[in-house]
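Note that one protein chain is taken out, while the other chains of the complex remain in position.
Just so it is clear, A, B and C label the chains in written order, and each chain counts residues from 1 on its own.
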Amino acid sequence: MTDQTLTVRFFARLREELGTEELTLPADKDQTAGDLLAALASRGGPWAQLQGNQPVMIAINQAMAKPGAPVKAGDEVAFFPPVTGG
Amino acid sequence: MTDQTLTVRFFARLREELGTEELTLPADKDQTAGDLLAALASRGGPWAQLQGNQPVMIAINQAMAKPGAPVKAGDEVAFFPPVTGG
Amino acid sequence: MISIQTEDFDCAAEYAALRDSGAGTGAIATFTGLVRDSGDKQDVSGLFLEHYPGMTEQVIAGLIEEASQRWDVRKARVIHRIGRLQLQEQIVFVGVCSAHRGDAFAACEFIMDALKTSAPFWKKELSEAGEHWVEQKASDVARGEAWGK
Partner (left out) sequence: MISIQTEDFDCAAEYAALRDSGAGTGAIATFTGLVRDSGDKQDVSGLFLEHYPGMTEQVIAGLIEEASQRWDVRKARVIHRIGRLQLQEQIVFVGVCSAHRGDAFAACEFIMDALKTSAPFWKKELSEAGEHWVEQKASDVARGEAWGK
């Protein structure tokens, strides 16, 4: 059910190194973006870098967010390196 | 003799109000741009404004100068209002 | 107006459109970014640009809105290219027209600076030696923060 899941997207270096563009995950209750990041990092291997030395930026529903921001079913959560356009 | 004279030029509002674009004047010894301005202002009428309330800018040989700067034979001295280009 | 596109853009057409903004316009400031031969590393031969579709447009719209609140902005135009770009190709265009010179410069530079640190674009530099993702520069972050709020 879409209602009980959330979408996670990765961009740029993270997308490449994780070999993943998008995930659909069950939406846990009372979860923050930081919780989600920790859960993904615990997968190990390249995923560990999500809690490594390099900063990971967070967007929730296409707006920049902090690790403490809550995420819920139906949300689009994105993780990416600091931006370098222009 | 050109050697014993200097050229005075006026621009913009001053040129219009003095009805004069250019003058050739005898070059006095030990004269400053300010002396020249005072001498011209003493002609009275519209010339008095050269020592009036409105600022008068000075250029000697096409470079901005102060009233205390010396002027000598052969120089081109210009008097004009503050610039307003761009 | 905001465009994110793979194709090149025509600064002349953009300038003409900016200029057509009423008799009160007195100043047009533009900025164009080009692919340089030296970035994080030397001998760069091109770039690959990735973005976050949707979020990018929202972020840039927010920057234009903020600029319009802080300065007199009659018209603002942002174009950013994505995909693969060769050396000296145009990457980004920011154009602002305003009644006043200071406002045009400030709004244009603000949008450009803020775009660099807040719009979700990522640049990969390509060279004979391989390719690598560009790191965000502390100097860019400092320039973005200098605009305050």
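Rule of thumb we're sticking to: contacts are C-beta pairs under 8 Å (C-beta built on N, C-alpha and C of every residue); 3 or more make two chains touch, one makes a residue touch a chain.
The structure presented is a predicted model; accordingly, all values stated were derived computationally and were not measured.
Trainee: Just to confirm, in the complete assembly, which displayed chains does the hidden chain contact?
Mentor: So, taking every chain into account, the missing one touches B, C.
Trainee: Which parts of subunit B face the unshown chain closely enough to count as touching?
Mentor: 9, 11-13, 15-16, 59, 62-64, 78, 80-86
Trainee: Kindly note down the residues of subunit C that lie in touch with the hidden chain.
Mentor: Subunit C touches the missing chain through residues 11-12, 15, 19, 23-38, 87-88, 99, 101-102, 104-105, 108-109, 112-113, 116, 139, 143.
FYI, only the chains that are shown with their structure count from here on.
Trainee: So how far apart, in whole Å, are subunit A and subunit C when each is placed at the average of its C-alpha atoms?
Mentor: So the centre of subunit A lies 26 Å away from the centre of subunit C.
Trainee: Distance-wise, how many Å sit between the C-alpha centres of subunit A and subunit B, to the nearest whole number?
Mentor: From the centre of subunit A to the centre of subunit B is 72 Å.
Trainee: So which bits of subunit A are touching at least two other chains?
Mentor: In subunit A, no residue touches two or more other chains.
Trainee: Would you please write down the residue numbers of subunit C that are in contact with two or more other chains?
Mentor: none
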